[in-house]
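Every protein chain of the complex appears in place save one, which is left out.
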Amino acid sequence: MFSKEKFQDFLAKLNTGYTPYVLILVHIMIGAIWVYSSPRSNVAFVVFISSLLTLYGLNTNKIFKLSAGLILALVVMPVLGVRNIFYLEIMFQISVFAALSLGLNIVIGFAGLLDLGYVAFYAVGAYLWGFFGSQQFYAIPYAPGIQPSDLPFLLPGDMFYLFIFIAIIVAALTGILLGLPVLRLRGDYLAIVTLGFGEVIRVLANNLDKPWNLTNGPQGITPVQRPTMPQFAVDGFNNFFGGIIGHTVSKADVYNVFFYLLALLVIVTIIQVVSRLNDSKIGRAWTAIREDETAAIAMGIPLVQMKLAAFATGASFAGAMGVLMAASRTFVSPESFSFMQSIGVLTMVILGGTGSIPGVILGAATVTVLNLQILQGFSLYLSQLRQSDAVIPIINFAWKNLSTQLDPAKYQRLLFGAILILMMIFRPAGLIPAARRQRELAADDEE
Amino acid sequence: MALLQAIDVTKRFGGLTAVNKMNFELKKGEIVSVIGPNGAGKTTFFNTLTGLYRPEEGKILFNGTSLIGLRPDQIAARGIARTFQNIRLFGNMSVIENVLVGMHFHLKQNMVSAILRFDSFKKEELEAEACAYELIKYVGIDTSLSNELAKNLPYGGQRRVEIARALAADPQLLLLDEPAAGMNPQETEEVTNLFRRIRDEKEITILLIEHDMRVVMRISERISVMDYGEKIAEGSPAQIRSNSHVIEAYLGRGAVAGQHEEMVK
Amino acid sequence: GPAASSTEAPAATTQTIKIATQSPLSGDQSVLGVDIKRGAEMALEQNNAALLALGFKVELTPFDDQANPDTGVANAKQIVSDPAILCGVGHLNSGVMIPSSEEYHNAGLVFVSPGNTNPKITDRGYLEVNRIVGRDDVQGVVGADFANKQGMKSIFIVHDKTAYGQGVAEFFKQEAEKLGMTVTGFEGTEEKANFDSLLTPILASNSDMVFFGGLYPQAGVLFKQAREKGYAGTFMGPDGMDSSALVDIAGPTLLDGGGMVYSTVAGPASVYPGTAKFVADFKAKYNADPQPFSAQSFDSMNICLKAIEEAVKAKGGALPTRTEVANAVRALKDFPGITGTFTFNAIGDPTFASYFVIKVNSADPAKWGENAVIETLSIAPPSK
Amino acid sequence: MSLLTLENVHSYYGRIHALKGISIEINQGEIVTLIGANGAGKSTTLRTISGILHPKQGRVLLKEQDISHMEPHNIVAAGIGHVPEGRGIFPNLTVKENMEIGAFTLNDNAEIARRMDHAVTLFPRLKERISQKGGTLSGGEQQMLAIARGLMLQPSVLMLDEPSMGLAPVLVELIFDIIKQLNEQGTTILLVEQNALMALSIAHRGYVLQTGEIVISDTAANLKQNETVQHAYLGVE
Partner (left out) sequence: MKRFSETINVRELLRPIGQMIAFSLGGGAVLSLVVVLLALLLDQTAVGQNLQARYSVSLVTYTLANLPQVLIDGLTIGFVYAAIALGYTMVYGVLEFINFAHSEIFAVGAFVGVEILIALKNAGILSAASLGVAYLILLLALLAGMTASGFLAVAVERIAYRPLRGAPRLVPLISAIGVSFFLQDIIRLVESLTTGQFNRIIPTFGNFDERLIFGQLPLGATTVVLGVQIKSLIVILVAVIMLVGLNYLVNATKIGKAIRAVAQDRPTASLMGIDVNRIISITFLIGGTLGGAAGVLYALKFTRIDPFVGFFPGLKAFTAAVLGGIGNLTGALLGGIVLGLLETFAGAFMSAFTMGAAGAEYKDIFAFGILILVLIFRPNGLMGENVSQKA
């Protein structure tokens, strides 16, 4: 007979001794080989990246986890990625959104401040490099669209690295500037004010083409420079991995790898910073504020100062990521910073598990993969069916006859919405709940 | 010199004067109680002392300097810690974290040192933790409960954690708002002894509000009685117990008062 | 000849070629995006015979760019990673097209754009990027010239704060000022419903004409409210106005006063008979009128099909490479589409795109096809 | 036959097993008191009776009708009133509105007004504060309001959870007087008190709870004399 206890025992056994090591390695191998041999299979890719979950979840020693993670992220992924750059792009976007989610998580998860305009800081970073890393400075006198295309660049592309740091500072300052007046507000007021602020930044980006053309309005700024990629790096990559990859990799693809790695670096930094802060008096003060502001202030915690710290820290990561994004796309436009983006990042945080670092990363990965890969893949599959002669067996319905109104590609929001609702109903604490919160929920669920 | 001095403090809510020209003095090392009928203005008076309310009139001097206009966290940093009438712990933080929060402004770490983990940071954290354990033990909580979420402790335990958290700030003055409410006689006796120890061993001045005469009469060196926002009497426990005005307005003549007498004996 | 080859070489095994579309299929811009996909879909269904005869089955792979650059780029990477995709049709938003086309360019995959009028799209000079619509800089100029000829003295310009709408409006303004007309106002608005506040300066300016750079859903509401408030001048707009729904929204008062004209690159039925058939087919298939850019999408897809066909033939029936298809697109001469006759120049703009100025004649949406062409121009893109 | 019966009731907070098989009987017209240390499960017992918590096992019977799975509002309608621990004042409703809500199940406006008059004569302080928001009352005033609100319903069984908490000694006396009066007028009372001595002095019977289990049940008079009780709960050394 099947019983829950037996099953749990079985799971527990799987997670002791050498078994988890074997399981992890097998999972990684299967995933990697599958993706390698059929580089366009979405299923293969999902199997592959879910090996990160196995790696995270199973019980192995730290050094093994770390080295397996490093090899996976730094070697296996880039190699598989350049065989199908779509995967690299997905990994890149996961990294970008994971970084944003981690930043937002500081604000929401730790300090308990609901920020609905978080992409504003992302925009600040992106436009910062967008302006200084392009010809826009010389285009100021021209209305959007009518400037000559042979204007010089203001700064060399390698200033990009410097601007990552400048963006951190500028975004943090923007955070403080916004925070100063509004952080005294109660939760939901803050939510709507930040939402407004997000809109203000987007509208400014869209409108600051008049009277001086600073942002080039809705047309966006392009080309935004990238840091130079030395030829030897490209050659080196090809020499080193050429054999496995099977074709020579172009400079453009090596750029993709570069930005992917850079995003990883930012994430690692954020994780370090966040977990260290969380484990200090600052983190404790944030949690205390989240729990009871009055008691916190009576205990000597300077409320506004600590909230500002949370706001600024969260903002600074978004700023850095903005610079990265502008350079990798070589293009910035207001469309990237809509309210929907803010909501998207918020969804990642809550879906993953508010306050939980691994949870938030998983949330970012899930939403991104869902949005770019699974839902699109599903739609494409159905669209193919519709163009084929396939028939649904029993009811004898030809896919061809499916009404064009029912094209699933058009109803991604419906699917996405349904997934959100179901997730919240069945897993309200998120995919990987924060350790503390888990206990809280267990105790509360009777009420 | 007086540790704390309130001169003509007045706090109004709309038309209601909750605290009316309150004059009050506290010497270093005293244990003083404030009693008075419900709604007399005791908690409000506490809130003006700790900066949660700003009085409309009057002066508050602590060690000779004015507290008026300071934020609660600044006042806390000057050495006044408190507990709340309705327990206000950080329910989803562990017991030890609650106590560590109380140390907030004593810790020298900042964002940079926390991120870079200097040796000084590690040392300070270890010391703080050790100190927190000490305090948890001191207020009478089993240290095995240190990592329990505060809200999962029984009521009496939570009261003690609140006291530990306040002590963590290493205050000169401790304000306790009905610390024995909701405790049974045995526990009440335990915390009463705890307060005395805190004063004797840590040399912390204590000002407390309490309706439980078993506590008030036993440990107070002086009692202030408030009614309708004003101080109506002040004196030793014996004086207050026999003050007919206080009996009338507050103690009552019946069973309760009698019982307390009985109990104290 | 083609006839001969089609009879002699139906390959034993048919190979699959795919053509991608990218446009917003979800979200609030899907009104236009879905019809871009539909236009392409219809073209594929109607005109895949030639390639089928050559032994190639052509499939459509529609992608949803959600009007979002990030999604667009990710899709682009997925598109270029599928070797079966040889040509693409898209996008709606220039903001999505510009970063996505970097990927198409890197992968050598040719795209034909049915709707991106932003000059920057082709100014980069990529072989893989083409469009069959006119550029904003030309369409704006056409409009201003027309207004000038009609004797308009003062013009209030409004745009929708999109790359498209503002683009046209900027060039309209530039040309109008050059021609000596007074631009009484130049304002952008993302508002879709309530134009009361914007109408205050419009009415106060007492302008002869209001030019709206944008799309009909917004324009219709604006024009309606302007008439309700007593504006009696002429309305004008670019090809984004070309939908019968415009009169449906704006109501009969649209034709009062100076009436309404619009410039367009899409030929009316009288000039391009294919258009009428397209509209009829579209209605039959989807039970709805085609939105702007749908006919262009139909043409874009046909160009893809034709180019692939030419490339296959040039290779003797073998599967062409992407670069060969891209070159074949550029090699097309006077391709007869339903919205014009197309030849691409060195940067992918159509040489001599045709522009029409059309006057709305009836408030009945059913009679949208009877609108009169009052001016026809054939203009080359500005040389770079 | 007893009016209110708990049969082997088990209640949980998530995984915390708070009541471990409690059986209690309360007869018509009695005052029954529950005493026990902090966290013993006294409040949990009241919550289980009033339906805020549903027992995982066991039954709660009101005149032989099983109410263990009824919703709180239906239980109130059946005549059980509960003045909760921590007072549960609606902070943004005025004192008057708080009291009106107490009589929610009643539709007779005149009767409501009459009861309100009665309640504020018992607690003149509330009359002074009648249009103040509940949340700004002092602790003791809130306690008075909670009790007054409980009186508005005039239930057949009234459960009071630590009614004397935070009240001045004079008022504690008053509260106990009121409880006695109510009982004399026919209300059955279930009383939870830290001030066990006073509770036992007005109760007919009592139960002693310890970590979720009933360890002693006896008449009030006997309990008062019981050494364990004296030592642990009455503060007699």
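Observations on the model:
Order of writing sets the labels: A, B, C and D. Residues in every chain begin at 1.
In this text, a residue touches a chain if its C-beta (ideal position, glycine included) is under 8 Å from a C-beta of that chain, and two chains touch if they have at least 3 such contacts.
The shown structure was predicted, so the numbers you read here are calculated from the model rather than taken from an experiment.
Across A:Val47, A:Leu114 or A:Leu370, the residue that sits in touch with the chain not pictured is A:Leu114. The missing chain, though absent from the display, is touched by one residue of C:Gly140, C:Gly220 or C:Pro320; that residue is C:Gly220.
Checked against the hidden chain, the listed residues C:Thr184, C:Thr234, C:Ser354 or C:Asn371 yield one contact partner: C:Thr184. Here one chain is not drawn; of A:Gly157, A:Gly196 or A:Gly377, the residue touching it is A:Gly196.
By the touch definition given at the top, subunit C reaches the unshown chain through residues 26-28, 30-31, 161, 182, 184-194, 196-198, 200-201, 203-206, 217, 220-221, 224, 228-230, 245, 248-249, 251, 286-289.
Not every partner is drawn; the one left out touches subunit A at residues 108, 114, 181-182, 184-189, 191-193, 195-197, 199-200, 203-204, 206-207, 210-211, 294, 298, 339, 343, 346-347, 350-351, 354, 403, 405-406, 410-414, 416-421, 423-425, 428-429, 437, 441, 444-445, 447.
Taking the whole complex into account, subunit D touches the unshown chain at residues 50-52, 71-74, 76-77, 81-82, 84, 88-93, 97, 100-102, 104-105, 133, 135-139, 149, 153.
Everything below uses one rule, namely that only the chains that are shown with their structure count from here on.
Inter-chain spacing, taken between the CA centroids of subunit A and subunit D, is 53 Å.
Centroid to centroid, with C-alpha atoms defining each point, subunit A and subunit C lie 34 Å apart.
We define each chain's centre as the mean of its Cα atoms; on that basis subunit B and subunit C are separated by 74 Å. Residues of subunit C in contact with at least two other chains: none. Taken residue by residue, subunit D touches two or more other chains at 16, whereas all remaining positions touch fewer. Subunit A meets subunit C in the complex at residues 39-40, 84-86, 88-90, 93, 143-146, 149, 203, 206-207, 209, 217-220, 222, 250, 252-253, 329-331, 333-336, 338, 340-341, 371-372, 376, 379-380, 383-384, 387, 404, 407, 409-413. Residue ranges of subunit B in contact with subunit A, taken from their complex: 50, 52, 71-73, 76-77, 81-82, 84, 88-93, 97, 100-105, 107, 109-111, 114-115, 117, 121, 125, 149, 151-152, 165-166, 169.
Residues 25-27, 30, 34, 37-38, 41, 59-64, 66-71, 73-75, 77-78, 80-82, 93-96, 98-99, 102-103, 106, 118-120, 123, 136-137, 161-163, 165-167, 170-171, 173-174, 188, 190, 285-286, 384 of subunit C touch subunit A in their complex.
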